[in-house]
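Every protein chain but one is kept in place in this view of the complex.
Our next item is subunit A:
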């Protein structure tokens, strides 16, 4: 049985940097820890692992790793840790690296589970190779499997894709998505890439200056105005849904989400599959009426739930409610005044591009 995990940590490294975090983690699924570099994401992970020392409490899956008077060393904690660099032991083979973890595990991992992980990540052909010979992508796949060999209570991943090129990143993200389903432990995934968050995370922790600003489901966190302010031009929402219809003649598919349907490019999509779409706030415009004479494929009826204008940017952010989902739209302050937009008003959201992720 996996139990909820609780983390409360405090660390003062200098006058400029303080970490102050309190978290309750889901029993499973990937939680992305997202924020700019220097916001304390990596430090948080290292403190959970015990690699850095902070004051507070760490309780993972019912086991207390740190509390008043208790502080386990990293090797006594049941963690899987994937670093930015694979950090494989160059004097061992791939198999040797996996066995290094396996023989030291407190819980014995079943051979079937080992085989399953090896096959999921396609590292079987590499098993007898020396760890020093692997490419970056291969090494990182091995590092991920190695971290799981100890049957950890939590998997901590610190920007595992940061040192890889984009094709490699893509393939590892696919592997992670496959692994996600095979894992019954919480995963904390540190990244500063929005794309990685939207591709693999169920939940997201948004950090700024050592503090947690937002924590919740990806769809909720990204549609909040706080997040919008933090991300600026990169602000976007994520919609989840199923592909309900594919019109092959037009190469279009319907993505049905909570509150409506989006028409999207049908490339690589299958009927009935689960899909996630990301829509940038700057790709949404707003009109007061439905435009039947426009090329916009997606015009959704929406209600203005909230709006914010911090005056520094030249645009106004609208939070739009579409059924049970939310969209963010960046429009110019000029347009906002000309259309006399008010909270509560009904408008049409015109969506220029939808990226399927």
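Keep in mind that, in the parts below, contacts are C-beta pairs under 8 Å (C-beta built on N, C-alpha and C of every residue); 3 or more make two chains touch, one makes a residue touch a chain; residues count from 1.
Keep this in mind: contacts and distances are computed from a predicted model.
Participant: Could you check which of "Molybdenum transport system permease", "Lauroyl acyltransferase", "Sulfite reductase (NADPH) hemoprotein beta-component" or "Probable membrane transporter protein" matches the UniProt name for the chain that's left out?
Facilitator: Per the UniProt record, the undisplayed chain of the complex is "Molybdenum transport system permease".
Participant: Can you work out which residue in A:106, A:124 or A:291 touches the chain that's missing from view?
Facilitator: Missing-chain contact among the listed residues: A:106.
Participant: Which one, A:13, A:53 or A:91, makes contact with the chain that was left out?
Facilitator: The one listed residue touching the chain not shown is A:91.
Participant: So one chain is hidden, and I want to know which residue out of A:49, A:144 or A:322 touches that hidden chain in the complete assembly.
Facilitator: The one listed residue touching the chain not shown is A:49.
Participant: Considering the entire assembly, which residues of subunit A contact the chain that has been omitted?
Facilitator: 49, 51, 73-75, 77, 79-81, 83, 85, 87-91, 100-101, 104-106, 132, 143, 146-147, 149-150
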